[in-house]
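Could you have a look at this structure, given as structure tokens, before my questions?
All protein chains but one are shown at their positions in the complex.
A and B are the chain letters, set down in written order, and residue numbers restart from 1 in every chain.
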Amino acid sequence: MDFPFVREAVKNLFSRSSCDMYPLKPSEAAEQYRGRIEYDPSKCINCHFCERVCAGGAISVVEVPVEEGTQITRTFDLSTCTFCNTCADFCNTHAIKLTKDYHMIGLKEGDLLVSGTFVKVAKKKPAPPPAEAKPEEKAAPAIKPRDDGKPVQDPSKCVYCGICAKKCLGEALTVDRKEKLWKLDEDKCVSCGTCEEVCPKKAIIM
Amino acid sequence: MAIVYSSLVYLGYILIFPGFLFCFVAGMLITGIDRKIVAKMQKRVGPPILQPMYDFFKLMGKETIIPAAANKTVFLAAPIVGLAAMVVIQLFIPVISTPILYGTADLIVILYLLLIPALAEIYGGSASGSPYAGVGLSREMVTIIACELPLVLIFLSVAKTVGNAMGTGLCFSLSDIAAYQAANGSLMLKASMIPAAIAMLLVIPGETGNHPFDAAEAETEICEGMLAEYSGAPLGIYKLTHAIKTFTLTALFVALFLGGIGTGIVLLDALIEFAICVVLTIIFISLVHAVTARLKIEQLFKYYWTAVSTIALISLVLAWFGM
Partner (left out) sequence: MFKNLITESTAKSPWLFHINSGSCNGCDIELVAVLTPRYDAERFGFKLAGSPRHADIVVVSGPLTQQSLPRTLRAISQVPEPRCIVTIGSCPQSGNVFKGSYSVMAPLSKYVHVDVAVAGCTPKPEAIMDGLVQATEILKEKRKAWLEAKKNGLKDGPKAETEQEVPAAEDVPASGEEVQQ
């Protein structure tokens, strides 16, 4: 039998170890490492998209009505999370971010939950229309689908979150949240139906 | 009065030096140094040198679970018998050239006593009633048989060489071997003894159950083999016996082949003996551990009964012809 590593073994005896000495020397994760979730409730618009796409079912919401509107608490359970980054990808307002912090150790219940609370101020309800106008309004439907199969937006339901524009395969939609603008470029639209599927408020009809 | 005094002295020998306390400290330090050197060779930092002591005391503090299918008496008594036999062997090995306890033991008794710790493990393993222990102990029996033949040939060649010089046929008495070496220089300086020394150095990792000869104690393969069902204090005593075995075998090598370098002062001799044991451990146990894989039991047997026995046989033949 031959012993191929004897020379290396003897050489290693007199050279420094290749150990990182971790707890004594802090060590940082790589550049785009997906670690602990950071949730900024001030940017959230409660479109519920992150819960829909979460792979492990780690996001849960508690909504409590208060005087100004609704108090919404969103909790991310790190002990179910797969750290796939899909929620951060889909979040249009970039309220979710996966940081480089990898020290996630839970010693008791609740150690591994990240949550944030914000209050969604209820929109003031418009004054009810006079009684005579009601039958007319009821007779006419709010929006009608188009004949050529291209999407129609319902302005009363749309919150201008911009998800349809992001997911549009042909880049045919322009949505501006500040100016409350929804515009369709008919030449680029291929009537695939993605915008209708992804709209969280069901404000698009085809 | 003299009886009381001499029995106290004997008690001191058994408990302190070269008995239990000395074996404990030396065995733990040698095992610790071995683990540290193996780690350094693998470019790691490794555990602190006192790690085996922490292991031993931690095991003393765990609870002992006795499996339902086990024979309780043998299960608990086997480790203690093994430890006692190991300490007795160390009592009879001369400290380089000064025998501490003599008159009753010679090489043949040491050969028999070397078998007892391994047998204690086999008894303990079979008393635990686990199938993994059954596989482990059959492999351990094959390992013992494999190591016995070269060891017998080595002892015979040493005995014959010393016997030739003293005029008697075969001299097995350890105190006589120590005296001969103190007068004429180490046995290893004789050219005919060098093959026997090399063979003994190759037998040492097999006897102690170190890589690449640890098929009996294969960790991941058979769940630690014979000790699979042990936990707590009995397991601690078995680990202590393993640790002392390394020290005892290297001390035996020093006493048989390097006996001429003693100074005569017992404590200084003990320190020199310990230092040489450490050096031998580093070269022949740690280095071999770090660069080899595990041999199968058939390969182990074949290796010992062909290669190592032939080397020892050369020495025996040379000694028989008076060279």
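We adopt the following convention: a contact is a pair of C-beta atoms (placed from the backbone, for glycine too) under 8 Å apart; a residue touches a chain by one contact, two chains touch by 3 or more.
None of the values given here were measured: they were computed from a predicted structure.
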Of B:Glu121, B:Asp176 or B:Glu229, the residue that touches the missing chain is B:Glu229
What does the interface between chain A and the hidden chain look like in terms of residue numbers?
17-20, 22-23, 27, 29, 35, 55-57, 77-83, 102-107, 111-112
May I ask you to list the residues on chain B that touch the chain which is not drawn?
39, 42-48, 51, 53-58, 60-65, 132, 218-220, 222-224, 227-232, 235
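Following the convention adopted for this analysis, only the chains that are shown with their structure count from here on.
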Contacting residues of chain A [partner chain B, same complex]:
3-6, 9-10, 12-13, 15, 17-19, 21
Touching chain A in the complex, chain B uses residues 37, 40-45, 287, 290-292
